[in-house]
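All protein chains but one are shown in place.
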Amino acid sequence: MHREFILFQLLRSLKLNLKLSSLLLSTLLVFLPGCKFQPGWGYNKGYAPEQPIPFDHSLHVGTNKIQCQYCHNQVERSKHSNIPAISTCMNCHLQVATDKPNIQKLREAYDSGGSVEWVRVHMLPDFVHFNHNAHIAKGVNCQTCHGAIEKMTRVEQFSDLSMGWCVNCHRQPENKAPINCSTCHY
Amino acid sequence: MSEIHHDHDLEMKKALRPQIEHDTKYWETLEQLNNDPEFAKKAQTEFLSSPLREGDGEDGFARREFLKLMGASLAMATASCVRRPVQKIVPYNKMPEEVTLGVANYYTSAYFDGSDGLAVLVKTREGRPIKIEANPGHPFSVSGLNIRSQAALLNLYDPERAQGPKHNLFNEKKSNSQLVEIKWEDLDKKVVEQLSKGDVVVLTGALASPATRALVSDFAEGFKAKHVTWEALSNEDVSQGQKASYGEELVPAFRFDKAQMIVSIDADFLGTWISPTAFTNQFAQGRKDIKKMNRLVSFDSNYSLTGGNADIRIKIKPSQQLDVVMGLLHEIIISKGLSSYASNANVKAALAPFAGVAKKLNIEPELFAKVAADLWANKGESLVVAGGLAAMTESTKELQIAVNFLNTVLENDGKTIDSKGGNSALKGSYQAMTSLIKDMNDGKVKTLIIHRLNPSFVLPAEMGFEEAIRKVKMVLYSGDRVDETGSHADYLIPDNHFLESWNDLELANGVYTICQPAIRPMYDTRSFQLSLMTWGFLGKAGPARLRDYESFYDYLRVYWKSDIHPKMAKGTDFEDFWQQALQKGYVGDVSKASNTSRSFKVDAFTAIKPAKATEGFELVLHSTSQMGDGSLANVPWLHELPDPITKVTWDNYVSVSIATAEKLHLKQGSVVELLVGKKKMELPVYVQPGLHDEVLAVSVGYGRTKAGKVGNNVGQNAFALMSVSNEGKLVASGMSATITKLAKSYPLATTSGHFSMEGRQIVAEATLKDYNKNSKSGIKKHEIWSIWSGHEYSGHKWGMAVDLHSCTGCSACVIACQSENNISVIGKKYVLEGRIMHWLRIDRYYTGDPADAQAVFQPVMCQHCDNAPCETVCPVLATVHSDEGLNDMVYNRCVGTRYCANNCPYKVRRFNWFNYAKLIEKPMNMALNPSVGVRVRGVMEKCTFCVQRIQDAKTTARNDKRQLKDGDVKTACQTACPAGGITFGDVNDPNSAVAKIFKTEDRGYALLEEWHAKPAVRYLSKIRNNDKENVGGQNGHGTAKQGEHS
Amino acid sequence: MATQYTKGIAGIWDKESLILKAARKTRETGFTKFEAISPYAVHGMEEACGITRSWIPYVTFIAGLIGLLSGLALTYWTSAVDWAVNVGGKPFFSLPAFIPIIFELTILFAALSSVGALFYACKMPKIDPPIIDPDLSCHKFAIFIPYNDVGYDESKIEKMFKELGALEVKKTEY
Partner (left out) sequence: MIKRSPLVLGNKTLKDVTDDICAPVERFPSKGWVALFLGAKTLLLFYICILGAVVGIGIGLLGVTHPVFWGTMIVTFVFWIGIGHAGTLISAVLFLFRQKWRTSVARTAEAMTVFAVMTAGLFPLLHTGRPWLDYWLFPYPNQRGPLWVNFRSPLLWDVFAVSTYATVSMVFWYIGLVPDFATIKDRAKNKIRKTVYGILSLGWRGTAKNWSHYEMLYLLLAGLSTPLVLSVHTIVSFDFAVSNLPGWHTTIFPPYFVAGAIFSGFAMVVTLMTLVRIGFKEFKDYVTLDHMEVMNKIIMTTGMIVGYAYASEFFIAWYSGNPYERFVFANRAFGPYGWAYWMMVSCNVLSPQVFWFKKMRRSIPVMFVVSIFVNIGMWFERFVITVTSLHRDFLPANWGMYQWSWFDTGVLVGSFGMFLTLFLLYLRLFPAISIAEVKPVLNVGYEDEGGHH
């Protein structure tokens, strides 16, 4: 009797172990090859941090139909898409909506010669050299990578910005894009 | 009360000052902002070319730090967010017009180190200079750069630069040092007070800036000051020789490009003498057309870069320099009876004792006669030069007179020597320094203003500078740190870096170059010029233009308007002229016309007496192209750059010949005691092939004690070995010396393990005679076949050609590469372990008899092999081939197995054994190129053919809506090469320069071709113009022996 | 759990020659489900018990084949199909270079599958199954006849075992 009890215990623990280990294994199989092998910088699809001034793209782009390049004006010339200078905001907001507290905050920064500390949404590690200019020149829409910015009240990361995501677009024959390592890594 | 009054006065004065119209495109406003205290305060929060933040004021430069803003350095505020590190982006308040994030701006400027000058472009990214580039097309420095002009970038970011004015609270005897900070206002007040007491001396180096020269003379006029010019590495011997020979005290322009036959007696014109960069360019031009190439004969007492590149190098010792020139004259005038002087009895009498010089000097008489005959045969197209530290012997004046006479005999004066075209700035004088010291000792100097000179370091003890300077009431030091001399100064007046100030330079007579600032002064510094102007203003002294402007920029423009514009472009609009000058970086041209020859004072020549023959060792001091006079000793790039000849880093040493080493049982790294007169110095030994057996050569510029963390106590200060002769002349060479072996050793960090090519075809070399017979001479071709056709490259296919015939080994490319590609400096310990990081290295081999070794140089970078052996063995695909023929190295994929490096036949791969990037001290990180990743520990790195430049060029072409064309992509090494030895481009473009070389150049060969890695680099064989045949070709290096079966 | 094991009767011997004889006799008597237990692989036991040749080699062969094919597929697909990269100017499908991988995968699959097959065949692993006598893994031998075998008769079997020189005969569970 006693022995059977031990046996039973053993078997139970074995079953438990099996369950646990199969759980562990499936976790490994499902998640490890995916995102969790990477350090925390990437794959933050859906990241939408709160900004110091709740700039509303849906209002500016969606409703008011301001062109992207009006503010991100260097994107055609440079590999970087610049965050507009405060003076760009002030082009309109010296007149428009001057009574709103956030605009007043902006105005304050402008007048004092300061700036706004935006929280960065899209971030690539420094060993990736993404070139906005090249993609714009090829006729890639902003929305292709950044999603329906015109509908976002708060900007969120639309694509996972993983290497696979880049490469899967680059390797489509119709895109005629290079997939050399040195296209991005140098 | 008086202060308030003073301030008020200042304000009033400012209001009354004439307004200068400023154009907005360039940088002039910055200087202005900087110099106006109120403006400067505002500028704390608004710097034109970089985004600023409030509260960053205390961190003087961090705000300009691109990396922080663009997220490259990941200065992360991790906060509580587990998901990802939060980064903040801070946009500009107002976007400066000229700044596009991620796109570099170039500003024209120029560099002058007291002797060598060249026009440069300063590459800036987001408002910080990241690289010094060549300004091609400049009439004087046609292309390329030298080592130190590029390294000066790091000097800008030197963490140990003086960051504000300082006052030294001296005791009575000025023997202590107690530095305190001081406000500019207080300093200026004290200074002006003292200046008004008279007896002012301004001690500067060679001033190549015409505006500064004018300003100093305005100042001198205002304060009755004396201007003394001195340089550690002066060209006084040349100008004094010219004075004695022709009556004109000047340094003429030497035209190596016009010379077919060049004889150099210890004048290292390719490395250190006068303008080595421009000379290298000229010299290479004279060799480009191989059939008509020039010939360089070098009589070398140190193994100099010029000697290494000579077609015929003849080793001598310093005391024989005069003998060589007189011997050549004897050959021409007496033995052959040539020239109009052959009938001059006095000349003959003076030459008589020099019969049989060749034998005496142990030179093959036929060879010596041939040199003389060649000189005569190329009459008017030959050039004889002598000079430099190695020629600063007791008879240096005689040597110069003899050389001048030889040039006159050869009718070179006015042809290859242009007395009018030289750089009029080269006036540094030891004589002037000697009399200044005397004046100081006599109490005739009350105020001494020193601008960027370091006499305390350079001058030997017997000149008594250290004692003399203590007798000066007030010493003002306008330098960039409290160095050896600065520590004797009452006030340290930190000078701007040349990249922080406006300036102009006259590099050759009639060629004016403008230096634009590329960054606002990083610290509370003030340019030397502005200091003089401020004192002029406050002291109410000097002409109006000294007092009336609030920045040197204004002075400069006024000067150009009044002095240069009328001369260069009379009748045009000054603004247009100014704009053009800014854009091109220069105005004017070097004189191309031949001058008339000057009449030679034969008396000076006939007075020459033969020197006594000497026995035993003679000391040769020489400067090196990396260290120069030691003023940039705190720049790590310079220390880590292997010496072009010896390949030693981080040290100086005493070079001895192989026979001497054997005789005294010395090995590389044995420590000896060098005894010169009464001076002793312990130095490690370097065994130098091809050195004269009675020569001990030591380089100067090392052994700084107050340069900073990097430069302090690296090597020994060999300047201290200079001595003052009985006639009161300073002698740097030819002193008799002895060495004693000590029971110590001191490892020298060399980067080249082996002298010999071991009979392998590495540097293919042929003589001109061989080449004329067969243009493929010296190259062993291999039959190569493959069982597979290989991949096709349909688009671009990048390739490079390196002309070993042009390469002088000057190493400018190495520094260019280091600067462009963020290559780590690792320090002596690790270099000693063989871990130097340079992507581009210059291999130096010796050929021929070791006692008379000839050097060859070969720049080796990644060869971007089509069948790259490194790629095959990488397990993780971290190095693979791009469809443009590049051997891509993906740092972030690399796990560091190092198998690739093992399998690379060229060993061009470098490994990050430790986290070297962490050694970069702030603000040095600002010199990093943001287009190139900084490598972490444990990854392999190597030359990428400057892929970032390829990508940038593509972006530019795309923005211009055009195809990429030949010349759009220039690698860093290519732009830096003063000899134009590197060609880069698309091999698939049939019209590109590089494709033509690949297809048609007979001298082309691939390194280790038989290994069938199919490199994308072609080397072009070196041709030596030395009358020999079948040497260096099939037999000489045994190239035929190898590879036949492989 | 207990139901896994069957009741039956077992005889114990201490000589290799006796157990062989006993096994042969048991088989000749007509038992088919009996087990002969020995501390080591006794030569001739298979023949004595009428055990056919093990089927594991077939598993090995097929698993090896699968390993070979999957090695080939893995190398071909990743190097030449999914992302063909120019490595050292070599063909995308560099078969000679892939052979070591294919070979190793063949061996790995074959070996591990064979072990798996043994586990299946021997119904291993088992947690502490009942044993007839602890000395059976040392120096004794046994034959166990389960109750459900054809012609199972405890007394007859006991008698037969005694005649065959069994040291001990006991009813047990196995």
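Residue numbering begins at 1 within each chain, and the chains themselves are lettered A, B and C in the order written.
We take it that contacts are C-beta pairs under 8 Å (C-beta built on N, C-alpha and C of every residue); 3 or more make two chains touch, one makes a residue touch a chain.
The structure displayed is predicted, hence computed values, not measured ones.
Student: Sort by label and list the shown chains the missing chain touches.
Tutor: A, B, C
Student: If I consider the whole complex, including the chain that's not displayed, which of B:S752, B:N959 or B:N1030 touches that chain?
Tutor: For the chain that is not drawn, the touching residue is B:S752.
Student: May I ask which residue of B:R835, B:H864, B:R1003 or B:K1028 touches the chain that does not appear here?
Tutor: B:R835
Student: Footprint of the hidden chain on subunit B, which residues?
Tutor: Subunit B touches the chain not shown through residues 752-760, 762, 830, 833-836, 841, 843-845, 858, 860, 869, 871-877, 880, 893-899, 901-903, 905-907, 910-915, 936-940, 1007-1008, 1011, 1013, 1041-1046.
Student: For subunit C, which positions touch the chain that isn't shown here?
Tutor: Residues touching the hidden chain, for subunit C, are 23, 35-46, 48-49, 51, 53-54, 56-57, 60, 74-75, 78-79, 82-83, 85, 87-88, 90, 94, 97-98, 100-101, 103-105, 107-108, 110-112, 114-115, 117-119, 121-129, 131, 134-139.
Student: Contacts of subunit A with the missing chain: which residues?
Tutor: Output for subunit A: 6, 10, 32-35, 37-38, 43, 160, 162-165, 167-168.
The working rule: only the chains that are shown with their structure count from here on.
Student: If you average the Cα atoms of subunit A and of subunit B to get two centres, how far apart are those centres in Å?
Tutor: Here subunit A and subunit B have centroids separated by 47 Å.
Student: From the mean C-alpha coordinate of subunit A to that of subunit C, what's the distance rounded to whole Å?
Tutor: Here the centre of subunit C sits 57 Å away from the centre of subunit A.
Student: Using the touch rule from the top of the page, what residues of subunit C touch 2 or more other chains?
Tutor: none
Student: By the touch rule stated above, which residues of subunit B touch at least two different other chains?
Tutor: 880, 882-883
Student: Looking at the complex, which residues from subunit B come into contact with subunit A?
Tutor: By the definition above, subunit B touches subunit A via 42, 45-46, 51-54, 67, 70-74, 82-95, 100-103, 880, 882-884, 886, 888, 890-893, 931-934, 944, 947-948, 951, 954-955, 958-959.
Student: For the complex, which residues does subunit A have touching subunit B?
Tutor: So the residues of subunit A touching subunit B come out as 40-41, 44, 47, 49, 73-74, 76-80, 82-88, 109-110, 112-120, 123-127, 129, 131, 133-134, 137, 178, 180-183, 185-186.
Student: State the interface residues of subunit C toward subunit B in the complex, per the touch definition above.
Tutor: Residue list for subunit C touching subunit B: 85-91, 97.
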